[in-house]
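Here is the structure we will look at, set down as structure tokens.
One protein chain omitted, others in place.
In this document, chain identifiers A, B and C correspond to the written order of the chains, with residue numbering beginning at 1 in each.
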Amino acid sequence: MNKEFTPLEFEKSIYQIEDKIEELKNLSTRTGIDLKEQISTLTKQAIEYKEQLYANLTPTQKLQISRHPKRPTFLDYVELITENFIEMHGDRKGTDDRAIIGGIAEIQGQPVMLIGTQKGKTTKENIKYNFGMPQPEGYRKALRLFYHADKFNMPIVTLIDTPGAYPGIKAEETGQGIAIAENLREMAKLNVPIIAIITGEGCSGGALGLAVANKVFMLEHSYYTVISPEGCASILWRSAEKASDAAQALKITAKDLMKYNIVDGEIKEPLGGAHYDHKLTAKNLSDTIIKSIEELSSKDAKTLKEERYQKFRKMGVFCE
Amino acid sequence: MNKEFTPLEFEKSIYQIEDKIEELKNLSTRTGIDLKEQISTLTKQAIEYKEQLYANLTPTQKLQISRHPKRPTFLDYVELITENFIEMHGDRKGTDDRAIIGGIAEIQGQPVMLIGTQKGKTTKENIKYNFGMPQPEGYRKALRLFYHADKFNMPIVTLIDTPGAYPGIKAEETGQGIAIAENLREMAKLNVPIIAIITGEGCSGGALGLAVANKVFMLEHSYYTVISPEGCASILWRSAEKASDAAQALKITAKDLMKYNIVDGEIKEPLGGAHYDHKLTAKNLSDTIIKSIEELSSKDAKTLKEERYQKFRKMGVFCE
Amino acid sequence: MSLKDWFANRKKRRLETALVDSRVCDDELHKLWVKCYNCNSSLISKDLDKNLLVCPNCDYHFRINARTRIEQLLDKTSFEEINAKISPADPLDFVDTENYKNRQKKAKKKTGLNDAVITGFGEIDGQKLALAVMDFEYMGGSMGSVVGEKVTRLIEAAIEKKLPILAITSSGGARMQESALSLMQMAKTSCAVAKANEEKILYMTLLTEPTFGGVTASFGTIGDIIIAEQGARIGFAGRRVIEQTIRQKLPSDFQTAEYLMKYGQVDMISHRKELKNTISNIIKIHAKSTKHQKKSKK
Partner (left out) sequence: MSLKDWFANRKKRRLETALVDSRVCDDELHKLWVKCYNCNSSLISKDLDKNLLVCPNCDYHFRINARTRIEQLLDKTSFEEINAKISPADPLDFVDTENYKNRQKKAKKKTGLNDAVITGFGEIDGQKLALAVMDFEYMGGSMGSVVGEKVTRLIEAAIEKKLPILAITSSGGARMQESALSLMQMAKTSCAVAKANEEKILYMTLLTEPTFGGVTASFGTIGDIIIAEQGARIGFAGRRVIEQTIRQKLPSDFQTAEYLMKYGQVDMISHRKELKNTISNIIKIHAKSTKHQKKSKK
């Protein structure tokens, strides 16, 4: 296992097993005793243990993986899945919000408009990208790019990983609510296929502002929710320490949300999470995108819009 | 003559004659001498003199009238020509530029979207309205209202009185050039009749940004130009004192511009200028607006757009 | 997250609510004096009612519930409610310190409503319109599946009937107990507004005290015309969340209607007494211009 990662709490047992294997190997080398069989058995057991662990993660554990500092960011995916990515900066109104990045590109030869929220991996980067929390101007840039894609018949792909839209004075002054709302409304009018993928955190209206799509996917260890479990806990339980309970109650995983038809599919991550193998994660992402575009491209604009409308129209559970 | 006005230089002779008439009247009252005939003759002569003077104003004199501090402003016209004016504030993006004001209203029972640049009459008002110099956000507010009018089939009327778009740091940062350019382009796409009236100063791109219209009118003593005579003089003559020469050379009056088919008509002002009779000026304005809407309303969207396109398409003089 | 504020501010609010509610429910108390939340002056309850629940002293606009709003705004007896019976489920079996089902029961008992919005058709000065009115008393006006569904159905019905729409908001944000399902109501209602746009149906919103979170970030702020009621507090994130983020106090007028107008986010601010007249005029002007459209299409 790659030791450059700081292990999450629940990863520690894995590290212990792997350390043990390492020890046996060293012992074998040092002493010449044949420990092949023991090592092989232990390795198998380790994999089984991991598979079981990762198939049964609690929402809180998934939350931790989704926020892992080494998890691939939007720009990592751009690097791994696109050819000729040409970034289109700015809202044309005074701001180039770095928390949302977008541009035209080809994915497996398919032209797309690719837009996503960007997080940093270092403190410096996090400040630059505002921890992946867009300002209203970021949503307006995205809207400009949506219109561009619409005009030139490019499928839109959004990759979402945000703890939410930024809650700040200036954000309120320049209309965080309006910016998100206008995106929701305008995405409904677009004539091209839209594919949204929650790659990490899909938190509240800030995530939804890029996700009124024909197809919505989630990476295996991402989450999607109306409010962060921490925020929910501090309001409903009046204690942020109840975040675990809130995470459970909020039903934030791909499997949960597929039940309510909010999400169309889960994209497999490498064992241990996306941060263990960026390339493989990107490959799965890319294949899902291309498969979806192929499926949607045969439909005309009217159908695409009507299907998108009906998709969201049906969401909700109530008594009548 | 209303003495509350500070006279312009060329108005002084009129004031002198009127003072003389006043003197004669007083003399007659005091002494009992019958001066009726003299007074009547002098009064006639005064009117004749005025008529001749105002029919032959130099561009510089028109410039002065167009900038007269008592000249009616956009909000004066709103008061005088509309019923039910409902102002629509803001660009929905963080700013409500007060230099451009707009809203829905009825003019002689006709629903319109009425938008104009606003100047102040006092120092305090001038600061509030930024001397009628819009920021980019003002043009964006106007564009929002254009779209609203387009959606709900309302004719658009713009009243323009601006020394130009504001040249400032923030204006550059939020895209003064882009904001104006986008208005020019988007006005070309609108499906409703557009009527633009230069009511005072029609200076450079800042004026044009509201004036890509089916019909363009000018008040009799307004001016319309690519650059203020002062600015032109300081560049080409390298002396702002040559503004008079520049005003002459730039051909800035309604009559000049009608020759080049840049302006469709001149709207008559009361003798002495709009500031002598706000009501009468407003009446002339209102009638022109309604006549134009009646003429344009019979045309379908395609025709309106094509005519607007061809109108500007033909502007320009060159050799081939 | 914006609900946080409203919960935090509960005590103050409860007091106020109690006073206002009491006047509505109880004939005995109806004769009582009410204290103005803003200027502290003592007001005769009936006078306050007559004054549309606006303090005659300081112009403070008391928060009002959906029924009262409808009475104040529409022509008498013109309102016809639709979809009144739609009521909330508990799809997530949500339990926090109390379970969602219980919260629903309490809210229903308190308000007589099935959920936080009333929808239907009515008239203003004889002009028909479609109306959605949120009620803050029902679980903080939070938007869950029922609010989303009723607002969406109303918009769809208005498109069908070619009527102008007025959505009156008062909400702390999304209904957390429905999690992502409540989040999706933002998309659902906004998509419905998109349809109204495409059909050129006039869609107006009136933002009233308070409007926050998911409602601000969806059908609340995408009106063709947005009116804010005088003094109403309107925002995306709650005051406390922002204060925690930026670690400083906010100005006292932050997120008021007046503040929002200064920042270009609402078309106009209306005094409660002017509301009916303003909305009536807006509808009239748009109806006239649309009529022209029909004519010119012939």
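Annotations
The rule is simple: a residue touches a chain if its C-beta (ideal position, glycine included) is under 8 Å from a C-beta of that chain, and two chains touch if they have at least 3 such contacts.
Predicted, not measured: the structure shown is a model, and the values here were computed from it.
Touch, as defined at the top, links the missing chain to these shown chains in the whole complex: A, B.
When you scan A:8, A:24, A:88 or A:317 for touch with the missing chain, the hit is A:88.
The chain omitted from view is touched by exactly one of A:141, A:185, A:251 or A:275, namely A:141. If you put the hidden chain back, the residue from B:172, B:241 or B:295 that touches it is B:172. Contact between subunit A and the unshown chain involves residues 84, 86-97, 104-106, 111, 137, 141, 148, 151-154, 297-298, 300. Residue positions on subunit B in contact with the hidden chain: 164-169, 171-178, 180-182, 184-186, 188-189, 204-205, 208-209, 211-212, 224-228, 231-232, 234-238, 245-246, 249-252, 257, 260, 262, 308-309, 312-313, 315-320, in rising order.
Following the convention adopted for this analysis, only the chains that are shown with their structure count from here on.
The chain occupying the central position, as judged from C-alpha centroids, is C. Chain centres here are means of the Cα atoms, and by that rule the chain farthest away from subunit B is A.
Centroids built from CA atoms put subunit C at 42 Å from subunit B.
The mean-CA centres of subunit A and subunit C are about 34 angstrom from one another, to the nearest whole unit.
Centre-to-centre separation between subunit A and subunit B, using Cα means, comes to 55 Å.
Of all residues in subunit B, those touching 2 or more other chains are 92-94, listed in ascending order. Contacts with at least two other chains are made by residues 197, 221, 263-265 of subunit C.
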